[in-house]
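First, the structure itself, so that you have it in front of you.
A single protein chain has been removed from this complex, and every other one stays in its place.
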Amino acid sequence: MVALTELTEMYADMVTARHYEERLQEEYLEGKQPAFDISAGPIPGELHLAAGHEAAGAGVCQHLRDDDTVTAPHRPHHVAIAKGVDLKRMTAEIFGRETGLGKGKGGHMHLFDPDVSFACSGIIAEGCPPAAGAGLAAKKRNTDSVAVAYLGEGAIDQGAFLESLNFAAVHDLPVVFVIEDNDWAISMPKERVTDLEDGSKRADGFDMPGRRVDVDDAVAVYDAAREAVGRARDQNGPTLLEIQVHRRMGHFMGDPESYRPEADQAAAAQRDSIERLADDLRAAGTDDAELEDLRAEAEARVEEAIEWAKDQPKPDPAAAHEDMWVNPPSGVTDSEPDFDLAGGED
Amino acid sequence: MVALTELTEMYADMVTARHYEERLQEEYLEGKQPAFDISAGPIPGELHLAAGHEAAGAGVCQHLRDDDTVTAPHRPHHVAIAKGVDLKRMTAEIFGRETGLGKGKGGHMHLFDPDVSFACSGIIAEGCPPAAGAGLAAKKRNTDSVAVAYLGEGAIDQGAFLESLNFAAVHDLPVVFVIEDNDWAISMPKERVTDLEDGSKRADGFDMPGRRVDVDDAVAVYDAAREAVGRARDQNGPTLLEIQVHRRMGHFMGDPESYRPEADQAAAAQRDSIERLADDLRAAGTDDAELEDLRAEAEARVEEAIEWAKDQPKPDPAAAHEDMWVNPPSGVTDSEPDFDLAGGED
Amino acid sequence: MAEEITRELTMSRAMVEAIAGEMRADDEVFYMGEDVADYGGIFDSTEGLREEFGYDRVMDVPISETAYLGAAVGAAQEGMRPIAELMFVDFFGVAMDQIYNQMAKNTYMSGGNVSVPMVLTAAVGGTYNDAAQHSQTLYGTFAHMPGMKVVVPSTAYEAKGLMHNAIRDDDPVVYLFHKRLMGIGWLPAPDGPKTPVPETDYTIPFGSADVKHAGEDVTIVTLGLHVHRALEAAESLAEDGIGAEVIDLRSLVPLDTDTIVESVEKTGTLVVVDEDYRSYGVTGEIVASVADEAVGALDSVERVALPDVPIPYARSLENEVVADAGDIEAAVRRTQ
Partner (left out) sequence: MAEEITRELTMSRAMVEAIAGEMRADDEVFYMGEDVADYGGIFDSTEGLREEFGYDRVMDVPISETAYLGAAVGAAQEGMRPIAELMFVDFFGVAMDQIYNQMAKNTYMSGGNVSVPMVLTAAVGGTYNDAAQHSQTLYGTFAHMPGMKVVVPSTAYEAKGLMHNAIRDDDPVVYLFHKRLMGIGWLPAPDGPKTPVPETDYTIPFGSADVKHAGEDVTIVTLGLHVHRALEAAESLAEDGIGAEVIDLRSLVPLDTDTIVESVEKTGTLVVVDEDYRSYGVTGEIVASVADEAVGALDSVERVALPDVPIPYARSLENEVVADAGDIEAAVRRTQ
């Protein structure tokens, strides 16, 4: 049994994430109509939205603290929201504004919020090794923080993920690897490129527990993650989880999805982990008005973040030349001490 | 039951390989005494000898034809010998001579003999993808050739190997991956760096059959490889084999092995797959004189190759600038046709 | 007198036409990459090929660049002629060992005993705010390490002729196509890259730079997208009576030093324009190559390239670091 407060929190995260993605879609498409031009409109660049993935974000992150590290891939918003990333500054970053998390330098695939130990990277599976490194740091410091690396089912064939499984296992690191299986890697269906149907079976080759949650259900994810995160926190080593989710939108905005059977699209649209969780909440005694309030609050939060972000200044071009280094180029010193080196060449 | 001719062939390969390594060790150390200087003496550079690995070379390659591809890692000689690589030209390459397999450009970690489809590379596990590619070529051409990739137990944590397992499995490629487990990766014992005791269990995470031969016995290797190579040749897909071997020498010549317990060294010296196979041959009716003849022949072959190699000319320095390209730098053409491009910018 | 060619193609159509032509002529040519089958390549590099040649010859592959680029090396060493695509050149780091320690070196290390007749294709370049991990050209990185021929088409005409030569070449060729030039619906190209393209198969030799605009006062050496930006600058400079010679390198390896030196000996002024990072890259090499041959001819030098920062996301920031025609023009004016 999951406590009502926890169900409610997950629900709030999930409706926030869903609304966020829907609103970003609208904003993104603005200025890209009628002809879609990726370089036009208020949000530049590629945009990978995660509608349909929410349960994987909320169900896992519900177990995490601010000092637990999460690395996400190119489709990061729902995870960032569940992890508690500053919504305004994240949104400002996506709009490429000066007050964004990365001052407009990173963009939507490169969101860093050290306050809640969140980072993401646009290179497939390359968030896994740094997550293992965060786990290593926790172990060396003898704290009970854990690290979670998210990846897509298309990423389980990439060396960075596979090497990280061994690295985490051999050092018993407090790491949970979470595969979000949305059946597609851009246009490639899983069976065309991967030997396994169930990605959590990769664990079998690495002496690590693996578990698949094959229904897009926040409570089921919550339960599986409780065990996995608990195992990590209790210093019992890593776990591999796979969660079935659904891609309700194109791979990126502008993706015509012409490769995708309509039936598959329709099925994805039908499965809705948010509605499922609403049912769970109702069963736990939450009434529709309360659910409506939660939704309204989430929507208001999203609107506020978007409004705020759009109001923020665009970066001054000269700022492009800043933030290359944290220390000066010369390192911590800019002068060489004066030694009398006998017989030295100086 | 393995046919006597096959046992005999394997024995010949194994005693050749053992004698070869012992003789190379002598040659290599010449000019590096009393103080070991890697850049002195007749054989330059690093030298990784495979004494103790012979069963893995002979037992697998016994099933291979010239058109089957083999890729070997940095410790390649025993596999090359079992695969039928030209011993003289290989030796000349190791001595850095003009008539070597690579005209003295490649050296002992980079031996290429296309006549028997053999290649090796000094980068851990990076022979695996090209072997998968050879398997892919066989499949596309619809031939029944197979490909074998050798790697050490220390290489099973490397992305190139792990990705290749998936690649071969998802395409059902005719590939056999052969892990030579000699317990050590330079100074690192297996348990310090790898999550598994039995490397063949990696296969479990990739929906592929895996099998470990945990005794350094040519006949056992032969049997396991018969099944794996047969599976590949019959187009039933890849297999992962692990073979227990022993490192009878240092990782490379000059390795003081101070990290290695004496008991472990002694144990490796005791286990001898060659003596074991000699017993099998005796049991199959070969008498000691015949065994002695096989040994003498092998030794003569090795001596002849070494003599020949040392007689070969050293490369002319100017040759360093050749063999960069097979075609001219301009590609297959060196002149541009003359079109009248209307409205073009030319 | 050659027949006048009027049919115009986008760069992507021209590239695909060359690939299709070679695939028809030789069963051993095949294409591997992520999203190259049903999708037709994220940047239209294989549009329509799967429909004609099927999944076996236009293969979607796992997101395992090391495995599939290495498999291309292996298949090439068996004598096949694979074309393997790295979706964005920025992903080189997950597979650089196969690219550099195997594909590029095996020929030399084998003393020419082995050849690796493969083409590595990759999309390059910025200008659409895809940030630091998806906007680079890495021209200098690939050109620095010997063993790969490195070509960069700037128009449809070059895209086809360079691709035919690349596939037929028995050596490994890296073919870097600029996303902004492909003529993709959602990523509108400037005017230049869509050119007349002969129907016939033809090959453009590597190492033959092309003078895209003649001039007497300044030599602008560039490649890829910036050929078009340099041409725009040249037009505008011409109005002020400054004659800019625009040289399109077309290949970085081999490098056509002769054409550059000849031009600089005439103009005395060298402006190198590049979409890669400034330091230790293309601009340095071009300047030094001229200095090697004709240091006395060099009266004035400018380098226009990405400053040494990762490529930022926000439009104002990316525009600051990627040179436009105005930046090129300004650099030329500084030399006059």
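For clarity, chains are labelled A, B and C in written order, and residue numbers in each chain start from 1.
Simple rule for what comes next: a contact is a pair of C-beta atoms (placed from the backbone, for glycine too) under 8 Å apart; a residue touches a chain by one contact, two chains touch by 3 or more.
Bear in mind the structure is a predicted one, so any value in this text is a computation, not a measurement.
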Whole complex considered, the hidden chain contacts A, B, C
Given B:59, B:76 or B:96, the one touching the chain that is not displayed
B:96
Given B:185, B:225 or B:243, the residue that touches the chain left out of view is B:185
Looking at C:6, C:200, C:279 or C:336, which residue reaches the missing chain?
C:279
From A:57, A:100 or A:154, residue that would touch the chain that is not displayed:
A:100
If the missing chain were put back, which residues of chain C would it touch?
66, 90-101, 104-105, 108-109, 131-133, 140-141, 143-147, 252-253, 255, 276-277, 279-289, 291-292, 295, 298-301, 303, 308-310, 312
For the chain that got dropped from the picture, name the residues of chain B it touches.
35-39, 44-46, 93, 96-97, 102, 104-107, 109-110, 121-126, 154-155, 157-160, 185-188, 192-194, 254, 258-259, 314-321, 324
Touching residues of chain A against the unshown chain: what are they?
69, 71, 100-107, 110, 112-114, 117, 119, 121, 123, 126, 128-138, 140-141, 147, 159-160, 163-164, 166-167, 170, 322-327, 329-346
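Note that in this section only the chains that are shown with their structure count from here on.
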Chain located farthest away, centre of chain C as origin (C-alpha):
B
Kindly work out which chain lies most centrally, taking the average of its C-alpha atoms as its position.
C
Most C-beta contact pairs, which chains?
B-C
As a quick test, compute the distance in whole Å between the mean CA positions of chain B and chain C.
38
Give the residues of chain A that touch two or more other chains, as numbers and ranges in rising order.
157-160, 192-194
Where chain C touches two or more other chains at once, by residue number
61-62, 64, 66-67, 94
